[in-house]
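One chain of protein is taken out of this complex; the other chains stay put.
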Amino acid sequence: MITVTINGKKIELEKPVTILEAAGMAGINIPTLCHHEMLEPYGGCRLCVVEVEKMPRLQTACTQYVIDGMVVWTETERVIEARKAVLEFLLINHPLDCPYCDKAGECDLQDLVVKYGPATGRFAEGKRTHPESYDDPIIVRNMERCILCARCVRMCDNMQSASAISITNRSSKSFVEPFSGGRYDCEYCGNCLTVCPVGAIMSRMHKHAYRPWLIDKEIDTVCSFCGVGCSMVLQVRANSIVRAVPKTDKGVNKGLLCNRGRFGYDYVRSKKRLDSPLIKKNGNLEKATWSEALAYIANGLKRIKEMHGGDSIAGVISGRCTNEDGYVFQKFMRIVLGTNNIDSAAGFAYAPAQKFFEGIFGQGVTANSMHGISNSDGIIAVGGDPASINPVLGLQIRSAYQKGIPVVTIGYMPGLKRFSANRLITQPFTETTLLAAMVSELKAKRELSLEKSSFEGIIRTIPEVSINDAKDICGISADDMRGALDSMSKMNNPSIIIGMDILQRSEGHANLLLLAALIHLLNGRIYLLSELPNEQGLIDMGCLPDMLPGGRHLTVESFRRRYEEFLGVEVSPRQGLSLMEMIDGANSNTIRAMYILGENIVSSIPNSTYVKGALANLELLVVQDIFMTETAQLADVVLPSLSWSEKEGSYTNLERRMQRLERAVEGNGMEDWQAISEISKMLGFDMNYRSSRDVMAEIAKVSPLHKDIIYEDMAEGRCMWPYKGEPLRHGVSIEGIEVPDVQSLMMRPDKNRIYVGIDNPLFHADTLSSNSAALHSISPEPYVKISSALAEKLSIASGDYVSISTDAGSVELSIRIDSDLPENIVLIPNYFDDKGIFKIMKWKMHPVTKSPVMDFTEAAIKKIKSAAKEVSAWISLRR
Amino acid sequence: MLKEETVLEINRIKSKYHNGQSSLLPALYVVQREHGWLSQDSMSAVGDLLNVPIATVKGVSTFYSMFRHKPMGRNLIQLCTNVACMIMGAERLADILKEKYGLEPNGTTPDGRFSLVIMECIGACGTAPAMLVNTDFYENLTEENIFSVLEKYK
Partner (left out) sequence: MERFLLKNIENPNSADIFEYIKAGGYKALSKALELKPSDIIDEVKKSGLRGRGGAGFPAGMKWSFAAADPKKPKFILCNADEGEPGTFKDRPILEKNPHLLIEGMIISGYALEAEYGYIYLRGEYPQAKEILENAIRQAGEKGYIGDDVLGKGITFHLNVHQGAGAYICGEETALIESLEGKRGQPRIKPPFPVNEGFLSRPTVVNNVETLANIPYIMEIGADAYSKIGSPDCPGPKLYSVSGHVKMPGVYELPMGTTLREIIYTHCGGIRSDKKLKAVIPGGISTPILPADKIDCPMDFINMPKHGSMLGSGAVIVFDDTVDLVKVCYRAIKFFEHESCGKCTPCREGIGWLRAILERICSGSGAEGDIDLLMEVAKNIMGKTFCPLGDGAASVVQSCIKNFRHEFERHTGKHAKAGV
């Protein structure tokens, strides 16, 4: 026990902490500037000096640890003089432009000068000048206001690990800047904005738009962009979001956000938002009233159900919809329309993967806390760059690596380039071979059960692949492979982080089995990357053709009976169609009507032309969305939806944590579940919900998994799997696992050909990002990434334009060069209208997972024109 | 951007250290020797070679006064004017460099022959005033002998 006395107050401590922390515990406030709770102590500003008895010099409270018997005084005359001196020093070069500085009112420096002075300055010389930088579309840099506390740089180096800004020069000539000196070449997480104590680094999005004290309200909610589910506070003024900020003590993100979360909110105010229901008349979508539109839909669905049966209708829901939307939607499809034809893009790979792993390892096996990643003893990332797909989860990996935890990455992961000692970038189609070689090596190191019915029995049947055989096929050196295996074999409980790319291949089902084998052999914890905020929630709500709410299989009669009893209606036992099958069905007239909730399936599935054709074939297409997407353009009726900040409800993130969305602004539209229940009523089934809370109350009764959950349980991120409910506690069984013939799936690429695959961009996420002016300004142009070797071969330089053609089509794009890519691979993201990779990919449904196959595709590439001006290599890749 | 032998030399330097970033200063020296200064492109090339973020490379290189961030003349005069040299007449030397060559501190002669940088102590206080021309030391300088020294550099 350590006893310290601060300002005469005795404080007992279990372990040594800094004087600052000890004082904080005793409710004594010591002023700071360079200190920030998310960052390591720095000791630079010298404001937190205190007097410590028996120490002649003043000590900085942020760096000095307490020892037993220490006596500290925090507000003596000497201390106050020293603080005043520090503030005077800080002000000599400060522009004192508070009247038009956006920070005024929430500026630490301003507040401290008010408290300690000095009221007048004695500095008679000219101040340092440094013009404010507007080179960046998002971030304004004012280095005259900077006090060089380095909080931004430390945040960027140590928390975001992007190291995109640094202090340039030294002494009083120092200032903070990105490498270019102007525009940022960074990840635009904006976490530097969070920690800047003065008005030196600020967002342009609200420049001179308001004062902090003019904010009407602050709403705690979660982010709408990806499956991490970061907590954030929306600051609202005049029914408009002026800023999205994290809170350091809250949520899975603990004060961090990514570019999408922090800056992407502006799509809410986009002028392109749908503001009225539309009905197609004479080939044109024309404005209609809600009553007209809802009646149109009800009549249409009724007619088609009567003529062709409920199974001729299909529903698709987006992973951006809430649990409440999902629950009501599946109930509508199942009970009112009488079909299990419900699916979402979550069903493409996320749901099959989860189902597969749960089949082997038990329900809830993917429900692992994100913070466990940085505390595991090893990390294996495979199938897509976590730092792009789920950026804040990616930070956990970076932080783990910086702590010395071994990280193995399989596949192209630019966001983890500096954070992995073992980087294996495979040739197209060869992940299966690599994984099989890994399983072969690792299983040789241990005794496997001979029991045929156990999973180990299945692992035994996986064919042996030697490193020697694998190295040439995969295009990875034997040394690199051995290095990775060496790291892996030392892991006792690694985090295995799986992106969906590896599963959305022709050999995806084999990859899934091999990953399960790896997980078993290494005793791994599974994390499934999730692109959308509520993919997990849709699965839990039964928005799948074969699952009921609460993760119960439709085909198990006892489960189904329970729902029927509760709802008082029969549920069809026939498994519904997957999204891919629905589109095939639309194409072949077995599906007559589709109800699409928030999903832009024209651009989210290859091949866009085929999908468009199929949708055009429908008798009735209903689309509910916030934008006039390519899919909405084909609709017979369009209903305007509410954006995430305009609705209430809950999301379930990739850890299976349930979190609440709060309404921050009033939108012009109807909640998705509300519109559906109106239609339901017109069709004779009154769902009778007054609010999303009513929906959750029903979920809590119907779904055994969500038993007794109320919104209050979701506060502070506490609502973690398995909630208060009843997960399926069945014994692990391998019955029903199809063991693919791995050997036959070990493909080889033709090394003389070029293959095009999917890039996972950091700055984009479907229609939301393309309607966010902020995100668009960061990354305004579609691109193709190619290797430096290929660029040299084709004599093309950064910024030049090329055309990429496949059997399915061709796109023209500017190039970005990345020396990390193998020579024969080019990558295109899928997020720019008419320029995405799905324009040139074939339609192919996987026979086992029923998901779209997104294999590497043979392509031809040729230069079409040079860049308008020469682009330095360092600019090209990072933007 | 970098010559093949420069890359080889940097890779050789890397092997002397336990971590990539430790070779940053030596690598920047190699590149500065080749180009005379450190451009954005060359800093970026070094960063990529050592797997060090390029903003870090810039932050580090601008911290040290011997790294140059603009093009320099063919010969670099580094003249010390710190206290020991100052009291022995170093400032007069700076003046006459201006008179004779039009050379200002941090400037370059129009013909690109000389650049001048004013140095803090170069450890030749006992033989002050002193300067370095490129990597050669010249001590006990006077208004007379400084020109005969500089005439050797074309």
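To keep things simple, chains are lettered A and B as they appear, and every chain counts its residues starting from 1.
Everything below uses one rule, namely that contacts are C-beta pairs under 8 Å (C-beta built on N, C-alpha and C of every residue); 3 or more make two chains touch, one makes a residue touch a chain.
Worth saying up front: this structure is predicted, and the values here are computed from it rather than measured.
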| item | value |
| --- | --- |
| Sole contact to the chain not displayed, among A:Thr74, A:Asn93 or A:Ser180 | A:Asn93 |
| Among B:Asn19, B:Asn106 or B:Thr142, residue touching the chain not depicted | B:Asn19 |
| Hidden-chain contact residue, picked from the options B:Leu2, B:Met43, B:Ala84 or B:Leu116 | B:Ala84 |
| Which of B:Ile10, B:Val52 or B:Leu150 contacts the chain that the document leaves out | B:Val52 |
| Missing-chain contacts mapped onto chain A | 41-47, 49, 56-58, 63, 65, 82, 85-86, 88-90, 92-93, 122-125, 147-148, 150, 166-167, 169-174 |
| Chain B, residues in touch with the chain not shown (by the definition above) | 16, 18-26, 28-29, 50, 52, 56, 59-60, 63-67, 78, 81-84, 86-88, 119-128, 132, 135, 137 |
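Just so we're on the same page, only the chains that are shown with their structure count from here on.
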| item | value |
| --- | --- |
| Complex contacts: residues of chain A adjacent to chain B | 153, 157, 162-170, 178-180, 185, 417-418, 819, 872-874 |
| Residues of chain B that touch chain A when the two form their complex | 1, 40-41, 43-44, 48, 51, 53-60, 62-63 |
